[in-house]
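One protein chain omitted, others in place.
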Amino acid sequence: MKMICTLFLFSLLFSSTYALDFCVGDVKGPESPAGYLCKPSAKVTVDDFVFTGLGIAGNTSNIIKAAVTPAFSAQFPGLNGLGISIGRLDIAVGGVIPFHTHPSASEVLLVLQGKICAGFVSSANTVYLQTLTKGDVMIFPQGLLHFQLNGGGTPAIAYVSFSDPSPGLQILDFALFANDLSSALVEATTFLDDAQVKKLKSVLGGTG
Amino acid sequence: MKMICTLFLFSLLFSSTYALDFCVGDVKGPESPAGYLCKPSAKVTVDDFVFTGLGIAGNTSNIIKAAVTPAFSAQFPGLNGLGISIGRLDIAVGGVIPFHTHPSASEVLLVLQGKICAGFVSSANTVYLQTLTKGDVMIFPQGLLHFQLNGGGTPAIAYVSFSDPSPGLQILDFALFANDLSSALVEATTFLDDAQVKKLKSVLGGTG
Amino acid sequence: MKMICTLFLFSLLFSSTYALDFCVGDVKGPESPAGYLCKPSAKVTVDDFVFTGLGIAGNTSNIIKAAVTPAFSAQFPGLNGLGISIGRLDIAVGGVIPFHTHPSASEVLLVLQGKICAGFVSSANTVYLQTLTKGDVMIFPQGLLHFQLNGGGTPAIAYVSFSDPSPGLQILDFALFANDLSSALVEATTFLDDAQVKKLKSVLGGTG
Amino acid sequence: MKMICTLFLFSLLFSSTYALDFCVGDVKGPESPAGYLCKPSAKVTVDDFVFTGLGIAGNTSNIIKAAVTPAFSAQFPGLNGLGISIGRLDIAVGGVIPFHTHPSASEVLLVLQGKICAGFVSSANTVYLQTLTKGDVMIFPQGLLHFQLNGGGTPAIAYVSFSDPSPGLQILDFALFANDLSSALVEATTFLDDAQVKKLKSVLGGTG
Amino acid sequence: MKMICTLFLFSLLFSSTYALDFCVGDVKGPESPAGYLCKPSAKVTVDDFVFTGLGIAGNTSNIIKAAVTPAFSAQFPGLNGLGISIGRLDIAVGGVIPFHTHPSASEVLLVLQGKICAGFVSSANTVYLQTLTKGDVMIFPQGLLHFQLNGGGTPAIAYVSFSDPSPGLQILDFALFANDLSSALVEATTFLDDAQVKKLKSVLGGTG
Partner (left out) sequence: MKMICTLFLFSLLFSSTYALDFCVGDVKGPESPAGYLCKPSAKVTVDDFVFTGLGIAGNTSNIIKAAVTPAFSAQFPGLNGLGISIGRLDIAVGGVIPFHTHPSASEVLLVLQGKICAGFVSSANTVYLQTLTKGDVMIFPQGLLHFQLNGGGTPAIAYVSFSDPSPGLQILDFALFANDLSSALVEATTFLDDAQVKKLKSVLGGTG
């Protein structure tokens, strides 16, 4: 009996805050450069480590006929501080995830269904292009421009993992055409024609 | 015309080795603490960034009725240096991925098919346990003991991502019973009974 | 005189908050993924950088006949953010620090007194085992299962340093048997026998 | 005399390779994920730490009327492993450094001469735009699209520093139009018109 | 029209807090080991990323005939979390930036005007010394003692970049002679003579 008690105390000893095993994000509070501050351990439950919803298709009834469903630290606070995140891509027939970058993460894409044509461009302007089918995995190194499009006749599904809980997502067209950056500046810094810039600004709701 | 030539030179300029966009591992050569040395850029092709085979079920005709198919940097050298890796789990009915840890990575598991009962234990000895179905995602923080087992009546499939290109995998039973660590030492350091240790050593091929 | 004044002002200039030399943890406040928030510099004194008590033997009157006295950032907030911590091991005759891992740190152990038999197991299931005496140092790489036991006839003392201010400590027996993880799940995920699991759960105060 | 000898030996002792103060890159040899392997210490001289040439204007007689003179680890191997690099921008009247990203580094730009209009776009598509004059400094966070153009009537000069010895440089126009990525793919993934794509491909020497 | 609306919603979707592109420091609030907590994104403007004042000469009417004008994260909160900072050196004729270290950053110095004699000493006690003129760049690896002095007959100006937003600055003379460290301790730990120590303590306002 005494042994059990002693052990129990020993167990209590080691139950104290010796470790920062995880840091579930308190997403309502302030962020640090390393991510959200941690929710108190006592309030953490298994629900903080489980995310549901990536089994459901995203809504592809939009201009790109595609959807990104993120499970990043903002949506899934259990990932905070852990160096990884995940998401789902749905790309309808004729759909595309247009050229974009993730400023702070490399990406690994796994095709679940359908055919996806994917590519990225290196700093040396070399193109790495492949058509992927079910079970294929492709890497998109950190910060490089890349795209995915449906390369077949059926809806495509893929899962994407990132080397950061908050990888960022900068879609080229939105960055150039969906804000108040003036057409003149866009033209001067991209060499695109005025008509082209104004057309896409109009479509994407940009001003200036 | 002159403009094009000038630009072309400009392009050449920027095509040189200004950046280490990626570091495809030379897996035959030596490793550094940060991963394999890089294959020369000139020899890198899109094939270095594409891995096939995760669409195929692993062989679950074994004692655990489960299989892990890794796409870590040793199998998929394009991941070298990029802070991420991926793998596939197949767990037949009654199968289990026994208690294990990944010494250098957090894990994110996504259920593709079937029902998986998964759990991890924190440093405070708290258990985080959940039954997961298709589309559910669960986090296993770095270095903590965790397991996955088939919690349903059909084969289960899951994809796992890791926050390191070489996450490591230490399976508890193999670490304790599948090597030459003497039974006496195992018993002294685990409080398991002699018969229990010898039984599992016998099953798992351990000596001593 | 003017020179002194000028210099004094110069000194004041450089006395302001140009640097984050250290970040003594405010252990009552919230944590970030990188550790506790910092106590204001103005309130930091030398006492924040000094810890006393590692000269005193831990209480080994317990079932493992051993004690761990940690000086991690929770106990010694001056270590917060500095990438290192320390602790003391006392292992009585017949005592043992059972199999355990540190999820976020490598360990260096230095024997001060007595004889310690120590070992760790790699991901490849190789055992690295050694009997250590006074002045010997042994490394336990991050996240790998390891143990230390008294290998002699006198009490043993060692100091352990870790590559993280909060290295974590997951003791195998406590993780498996000292919580509410059901015996059925423990058995399914460890291949241990029912009687063995229930016996250790009983000893360690586990339920289920 | 004996004292000097003793000290001298002491000095020799501490002169050995206790530290990796720096790791001047052996740029002919292989790279690791953390940078080039180190040139042997014995062959390192002060010349490895000094770079000349940033005082000289780059040649702006090209289509963008601008020049980037990098002192990255490939050009300045002393930076290898040190987490920083530098470069010079010359932007003639009417010149522009077109939209680009640095995949692995944040940038700090300091205007030395002239007037520079600079901007970056965040992941939230917000534009951060400013006209800078001599002595102004502007930050461009890692991986985000940004540009600089001469906003005045005289040549502009700026120095740029990066938080990585090899920050990378992906110029949007070159990535899209100066390689063999087919026009069809560019159009599908950027929503640019066919004529626009073909025009820029022609100018920039792209094929497909 | 529907298309635009759809796209607009899409744009809103991607405008949410998916990414931590930057973390402008809230310098009045607490710090974490990784830097200041972040100012809310909604309150961030371009002014947070622009610093003015490095075009103005620092006041060199002091004993060292030199001035350091820092733009570190404490002065320029936009740098918080970004791994880089910048500053300006003015060194009048006969002026010097005395021996000092930056505990957490490597430095890159660029000479803008005049002649600067600069040097650093490695752990192996080797001296790396060079006279620099306009356009020359010199590296000072992290934590090593270094100095800069005006090596010509005209005022010298340089810009310095650091591999950390808060590099720290420990000036040897101030550390030894401008505080309350007793002369006896300074002498015992530097081998300097008592008269020398007291003389410099007097000049620099030190006590004890």
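Every chain is named by a letter (A, B, C, D and E) in the order it is written, and numbering of its residues begins at 1.
Keep in mind that, in the parts below, a residue touches a chain if its C-beta (ideal position, glycine included) is under 8 Å from a C-beta of that chain, and two chains touch if they have at least 3 such contacts.
Note that the coordinates shown come from a computational prediction; the quantities given were computed from them, not determined experimentally.
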Identify the residues of chain E touching the omitted chain, counting contacts across the whole complex. 96, 98-99, 101-104, 117, 119, 121-123, 125-127, 129, 141-145, 147, 149, 168-170, 172-176, 178-181, 185, 188-193, 196, 199-200, 203
For chain B, which residues touch the unseen chain? 30-35, 37, 61-64, 68, 70, 72, 74, 103-104, 166-169, 171, 174, 178, 203-205
Positions on chain D where the hidden chain makes contact: 3-4, 6-11, 14, 16-21, 23, 26, 29, 32-38, 40, 80-81
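Criterion: only the chains that are shown with their structure count from here on.
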For chain A and chain B, chains touching each: C, D
The larger set of C-beta contacts, choosing between B-C and D-E, lies at D-E
Could you tell me the distance, in whole angstrom, between the mean C-alpha positions of chain B and chain C? 26
Mean-CA-position distance for chain E and chain B (Å): 42
Measuring centre to centre with CA averages, how many angstrom lie between chain A and chain C? 35
For chain C, what residues touch not just one other chain but two or more? 32-35, 37, 103-104, 168-169, 174, 178, 203
Touch-based graph of the chains, sorted into line, ring, star, complete or other: other
